[in-house]
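Okay, handing you the structure first.
Note that one protein chain is taken out, while the other chains of the complex remain in position.
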Amino acid sequence: MHIPDGYLGPQTYAVLDAAIIPIWVIAAKKVKKTLKTKQIPLLALGAAFSFVIMMFNVPVVGGSTGHAVGATLIAIILGPWAACISVSVALVIQALVFGDGGITAIGANCINMAVVIPFVGYYLYRLLAGDVPSATRRMISAGVASYVAIVSAAICAGFEFGIQPAIAHTASGQALYAPYPLGVAVPSMALEHMLFFGWVEAFVTMGVVAALTKSEPALLQMRPAAKPLRWLWGALGALIMLTPIGVLASGTAWGEWDSAQMKARIGYTPHGFDRLGGLWKAIMPDYSTPGMGNAAVGYLIAAVVGVIIVVALAWGVGAVLAKRREAKAVPPESVPSG
Amino acid sequence: MIPAAKHDIAPAIPGRRGGGRSFARKAADSLTHAVMEVLENEEIAARPGLLQGLDPRVKLLSLLLFAVTASLVHTVAVLVGLVTLTLLLAAASRVSAWAFARKVWSSAGLLVLLLALPSATELITPGSVVVPLGPLSLTSAGLWGAATLVARVVAAAGFALLVVWTMRWTDLLRALSAMRLPGVVVATLAMAQKQIITLLRTVEQIHLARESRTLHRGTAAENRFWVTGRIAFVLRKSLKTADDVYDAMLSRGFDGSVRSITRLRMGAKDYAWSCAAAALCAAVILIDRLVAM
Partner (left out) sequence: MSSEDFRLQHVRHEYPPGIAALCDIDLVVGCGEHVAIVGANGSGKSTLLKMLDGLLFPSSGSITAFGAPLTEEALEDPAFRRAFRSRVGFVFQEADVQLFCSDAFDELAFGPLQLGLGQEEVKCRVNEVARQLRIEQLLDRPPYTLSGGEKKRVAIASVLTMQPQVLLLDEPSNALDPRSQVWLLDVLQAWKSEGRTVVIATHDLSVAVEAADRIVVLSEEHTIAADASPDAVLAQRELLLSVNLIHEHAHRHAAFVHRHAHVHGG
């Protein structure tokens, strides 16, 4: 997932290089508060571990091997902010000492691998594992969280690649930097990680968490989580507030045309379209609230309703699964030894 | 085995007969290779060449400036000129142009070529067809686009490699420190790099030990489990080492703040180089805009 130099135009890499700096500053402040004078050796060793994990060959199938990033694992052990710094330091050293990965692209790489992966991975892990997880639940939560985290990061990288042709092209429309549009870049990055690298990551994360649960469970002890999750809800709230921006977009997304638009585009309406088009009458068609005059407010209400439904479903499924797993008579965690 | 210095080469464990190296052997080899490269870089950075003689801050900033310039240029011709510049600078710094080109090619060039070719097809970049291959015909616009990308990536990789090869790590840290990067950051970078090399050696040993102990190759699944077990071991070792290093720092009076001695001084050569580099970049961008018109 390391982005080399030359693929991202200055509009992109400069923005990302600038964006990572305040994140580093905040991370440094947070880490100084928790780790105090021990921060230098702990972060340095975290960085060394992060670097080395990226170099471990993980056998996949036949003779092929893959590599893991391990940022979710580090976030689980050291916390997301310390993981952000450790992984960033590893990436910087990769670029400046080993010549691996670009120098102008350091901002982009750090955002993908040192911000997206640790934070998505950590908070998803906390959400899935709960407060006092059994060994199995802990392992599976770690695996799922690391899988989702790395796929998210891959999508971000795909996004960074994919917007290049739109941002920077010659007068004749030819791309100046990474040449593949969003429609190609994002799916290929996502699929590559969903089908291959995601599994390597999940396997390594689960394997190490399982090994640590046996030999040194104290390392996996949970940190108090009250504040961070509240922050997540806040972020979700902010996102909901921003949804009416969608009303500004004109035209219809690719592939989401209705019968009339199909006819206008290609001259006729395909047979299946006619038959199945009106089958399902949505309660809130086109993200609007029936009866509401103001489209923006209607959008907002639709967003809130949608989020409530999704969260409720996820919560319900999670609760059922958790009860089932707990009931499988896995013994509670013993006092950590050693 | 990884030698402590290039001159102590210990005999390698003989490879397994019967076609192909085992997974553990391959892994150990790539780790050895990584550390050897770092040792070689130190050696190159000690040669009496053009870039090696510059103040590290000037070197770092000017090479970064060149890389940024490469990202601002739009025309292939100018980019090829920049690639030539990287080769010239390498030669002037006592680096074999062949070794330089080979490293740039293997680390960045091959990959970008493979990535860029499909974009030259009609599917991605429509335009007038130059090489008819049905749906995968290469268009002229596509070929220009691919060439621009390849040239740019190769130029950028070249400048980055010059930074890695002509700068001693300790000098790089001094440059960062002199450029007002916080002491804690520099100290963390310094320690991390050192611990990385130590850890790489440890992991190499782990793989070689396995290589010498196993009689059969092991299935992919067995090897996978072994790998995650070893990663957990390395994690525990890293954390223990952090504790020990912390004790060592405390023992020498560490109280949280990082102090260092400034040993960098700019000379006439450095100022001359800075002006030349800035002027060159400005000229390159100007020419690029003129050519594009």
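Read from first to last, the chains carry the letters A and B; within each, the first residue is number 1.
FYI, a residue touches a chain if its C-beta (ideal position, glycine included) is under 8 Å from a C-beta of that chain, and two chains touch if they have at least 3 such contacts.
In this text the structure is predicted, and so the values were computed from the model without any measurement.
Summary of contacts with the chain left out: across B:54, B:83, B:138 or B:245, the touching residue is B:245.
Screening B:180, B:213 or B:259 for touch with the missing chain picks out B:259.
Here one chain is not drawn; of B:44, B:78, B:175 or B:190, the residue touching it is B:190.
When the missing chain is restored to the complex, the residue among B:100, B:144 or B:169 that touches it is B:169. Interface with the hidden chain, as seen from chain B, comprises residues 4-5, 8, 38-39, 42, 169-170, 173, 190-191, 193-194, 197-198, 241, 244-245, 247-255, 259-262.
Assume only the chains that are shown with their structure count from here on.
The distance from the centre of chain A to the centre of chain B, with each centre set as the mean of the Cα atoms, comes to 27 Å.
If you check the complex, the residues on chain B that touch chain A are 20, 23, 26-27, 30-31, 34, 37-38, 41, 64, 67-68, 70-72, 74, 103, 107-108, 111-112, 116, 119, 124-125, 127, 141-142, 144-146, 148-149, 152-157, 160-161, 163-165, 169, 172, 182, 184-185, 187-193, 195-196, 198-200, 203, 220, 223-225, 227-232, 234-236, 238-239, 241-243, 245-246, 249-250, 254-256, 258, 292.
Across the complex, chain B is touched by residues 4-7, 9-10, 13, 28, 32, 36-49, 51-53, 55-63, 65, 70, 73, 77, 85, 89-90, 92-93, 95-100, 102-104, 170, 172-181, 184, 203-204, 206-208, 210-212, 215-216, 219 of chain A.
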